[in-house]
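One protein chain omitted, others in place.
After this line comes chain A, so read on.
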């Protein structure tokens, strides 16, 4: 009996005991072929999926190495069936290849006649293929490259895409590392992406994903299309690029509701891309407006469906996805992988924290007990109104007020879902509020004021969920949210994770009504972070109100 750090489960999850001496070595060896699923304090869970195995193959690992790693670190005998399955799965990769043929253009080749036959006959694939060029080759419509890859993946015969990428229109971009330097993980991430061709980089909020994007652009040295979630975010990308790269104001265009500039580097919002007029997506032609050498998708977990469809046609271009949390409540993670590309880099949040790249955060759930009248009102509310009811109670507002007072002097964000509630809170706290209808200019003014410390408390709606750069926010109070969204919770925590000048930690409060839907949703929302190792402490609202140490 060896005493390894790894336990291989029959459902293909791998449990890694973190405190084990060999844990680090083991982590390095299993990371190429297993997805980190959960990383709480003692035992991390990895999952061996076909996708992960194929990615490992694509990265040059073979089944032998995988089996070796499992046997070497496993504490208990590894089920034989699992090892066989690993070998079988990995053997499926590369039977089919997509290549560029000098005469026929894009072709699907196979070393295994039977596999090609099976694939060619599959209903979903038939329409994507062109003429048969021989027993082992079939032409592919260039526009169907992405769709075909997606369909093949679903069939379990992933194609090795060797057709390469178009270089795109050349445009020199370099990093201007004056007074700052690319962090090691950012460099790793950019290199991993470039080496892999296309793919997704997963980094916690505040870890500098924009810079990874800039580094990737420097690698590409070509015209770049950047897709972001909203206009403020577009501005911030622009600022960041001006600061970090050799690009000048004239080289960067904005393609938003107000401006429609197409320049060598163009930043567009998902919203404008998916705006429909008379039933057609008018702005999708932006994808073809230039010969883009790189397409960057910010917050890729939010990618809307029409963009997915467009992206399928962009398989010849390099694509980079950036996100903090690859959990989609709609379960379309698989589409992200097959259309943007596999995960190229992933860093556990807690690891970044120990390395000091993100601020340590203390998550506190404040449990509020409803008053009897509130409970009665909650109990009799219509089902669709119930969450709103328990999420916006008066008792909660009192707690928020107390918390803000407690943290007076610290930069504090109050984040909520319901505008009425936010307006009311803003009034009580005497703080400005940013919501959907706030004009872009006003938003930016407020953000600047917050940044400079002119205002220390800001009430924001979900518009601020993403990509707003609030360097010195050290306290966030979440009062209500979009039901049980795990990634929203993570994004909101991300607001306070940027390393603080003081080197101190951040506080994240979630105010929750006890024994209501609010509490159930909160439990679900916290799951992602709990799995990343953020242990929520639970504190009673009475303790907060009474001014106890928390």
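Keep this in mind: contacts are C-beta pairs under 8 Å (C-beta built on N, C-alpha and C of every residue); 3 or more make two chains touch, one makes a residue touch a chain; residues count from 1.
The working rule: contacts and distances are computed from a predicted model.
Asks: Report the protein name recorded by UniProt for the chain absent from the figure; options are "1,2-phenylacetyl-CoA epoxidase subunit B", "Cysteine desulfurase IscS", "ABC transporter permease" or "Helicase-associated domain-containing protein".
Replies: The record names the chain that does not appear here as "Helicase-associated domain-containing protein".
Asks: Check the options A:40, A:334 or A:360 and report the residue that touches the missing chain.
Replies: Only one of A:40, A:334 or A:360 touches the chain omitted from view, namely A:40.
Asks: Which one touches the absent chain: A:15, A:316, A:419 or A:550?
Replies: Going through A:15, A:316, A:419 or A:550 one by one, A:15 is the residue touching the chain not shown.
Asks: Looking beyond the chains shown, say which of A:77, A:135 or A:504 touches the absent one.
Replies: A:77
Asks: Suppose we count only contacts with the excluded chain; which residues of chain A make the list?
Replies: 1, 7-11, 13, 15, 17, 38, 40-43, 45, 74-80, 367, 514-515, 519, 527, 530-531, 533-538
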